[in-house]
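The complex is shown incomplete by one protein chain, all other protein chains being positioned as in the whole.
Moving on to chain A:
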Amino acid sequence: MRKFSALLMCLMLFGSLLAACGGGGGNKNTESQTNNGGAAPSNSNGGNAAQTEEPADDITQRKVTLKIHYPLPDETTLRAQEDDKIARFQAKYPNVTIVKDDWQYSVNEIGVKMASNEAPTFYNTWATEAQLLVERGWVADITELWNGWEYKDDINPVLQNQFIVDGKVYGITQNGYVTSTVVNKKLLEAKNLEIPALDWTWDDMYNVAKGAADPKKGISGIAPMGKGNEAGWNWTNFLFEAGGDIETNTDGKVTAVFNSEAGVKALDFYKKLRWEANAIPQDWALGWGDAISSFQQGRTAMVIAGAFDVVQAALNEGGMKPEDVIVYPMPAAEKGGKHYGILGGNYLVINPNATKDEQEMAFRYITFDYFTDDALKSVEDTIQARKAEGKYYIPTPLEYFSEDSEYATKIQSIYDKYDNVFKYDPNLFGLLEGKPEAQFGTQDFYATMSNVVQESFSKKGTDSKKQLDVAAQYVQENFFDKIQAQ
């Protein structure tokens, strides 16, 4: 029997080896599809394709299944809004079957999702991800669909350009923001601090942070993010304000340039906040969620992020009043300087593994409510639902439509009807200067800078120039030198 067991074990291992080696080619079908521009039909789409019937002449007559990006379970209002959209969409396209998928884009999960062919037919993502997703072939080229769309010229070009790579369209903008500083006015008043003007500078920020900080009570003047890639992301705003840049691209050669004088100035400012003003949290290893949570709990006077997210958390989760929250542009390095903030945004992209029909239907679904009266009604319903719950509706600072469009006026007239709609200072928009993120290796740069920020916060007296030179060399050798830029 021992021989038999040994034989069985050998067979098992041999079988495993064959199975393991056999699967190596994985998605060879999809390789040819993506090389053809990503819009070619495929036979696999995470289980969707099997339900999609053979084509007829008119796409609306063919059975198509869409696995759609769906809000999380706790986002009840958004879910109701989406359910309403699904019903209207299916009334128009009765042959489309909708499968809801509440997976939210995550840098750590997208690879696995694509490898297992489990990503939805379309999914959400952010402005930072465009280059990565295009490089990896994880988004479909939708240029043809885009060019045939009647509203393509009405879309907000600043936001949409983030997902146009080498002239090809890979995503559709939903909304966006310019990174801002959100201030807890109450904490400033408690310390009898003067509320700075919107056209503020680094010096103003420093003074407010220093004055508002009360370390003994666990209150910080400002909570720059110190954990994860967001630490690098937060700092990059200051790099831009000081006149610096992350990288240059000359004839396809990407070079790290953040170790410039501007970089040194930005890092020195961080160190001033930490060591001179003692204005950052004692426990400064805060990620995005931790920093925003700290703001909503009244434990920091200022936080740097997309204003929508901070205000949403402060008002609807932290119980703060709209009059206690002021949205500022990022401060200019000096008086008269630009208030640069990183331009960010939310996008919907289509799975390249989806069939051509699925891709087209996904495009129609994404744009179904764009510029329609149904969408206006949906917004109004949401505002009313929020009001009934005693909550505020926070508009995103930048929308998919241009600010000066007729559609923007219609939306604004709805906002004006309700007192639970948060209103940004009208002067804010004139000061916001959105700067797109670096085109290549953005997350790798942020991750590296995160370590530099942490070193600056944990070791007193570090040499900023030396730190940035080491970081630039690391980013250059490990990431930028491997990029085949165009």
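Points to keep in mind about this one:
Here, a contact is a pair of C-beta atoms (placed from the backbone, for glycine too) under 8 Å apart; a residue touches a chain by one contact, two chains touch by 3 or more; residues count from 1.
The rule is simple: contacts and distances are computed from a predicted model.
When the unshown chain is looked up in UniProt, the name that turns up among "NnrS protein", "HEAT repeat domain-containing protein", "Sugar ABC transporter permease" or "Dihydrolipoyl dehydrogenase" is "Sugar ABC transporter permease". Contact with the chain that does not appear here is found for just one residue of A:W284, A:F440 or A:F480, A:W284. Of the listed residues A:E82, A:E241 or A:D444, the one in contact with the hidden chain in the full complex is A:D444. Only one residue from A:A87, A:A115, A:I195 or A:A388 touches the chain missing from this view: A:A115. Of the listed positions A:P71, A:P120 or A:G226, the one in contact with the omitted chain in the full complex is A:G226.
Touching the missing chain, out of A:P71, A:P120, A:G263 or A:P352, is residue A:P352. Those residues of chain A that touch the chain absent from the view are 1, 8, 12-13, 15-17, 19-21, 23-28, 30-31, 34-35, 107-109, 111-112, 114-115, 132, 136-138, 215-218, 226-228, 281-285, 287, 352-353, 443-444, 447, 450-451, 454-455, 457-459.
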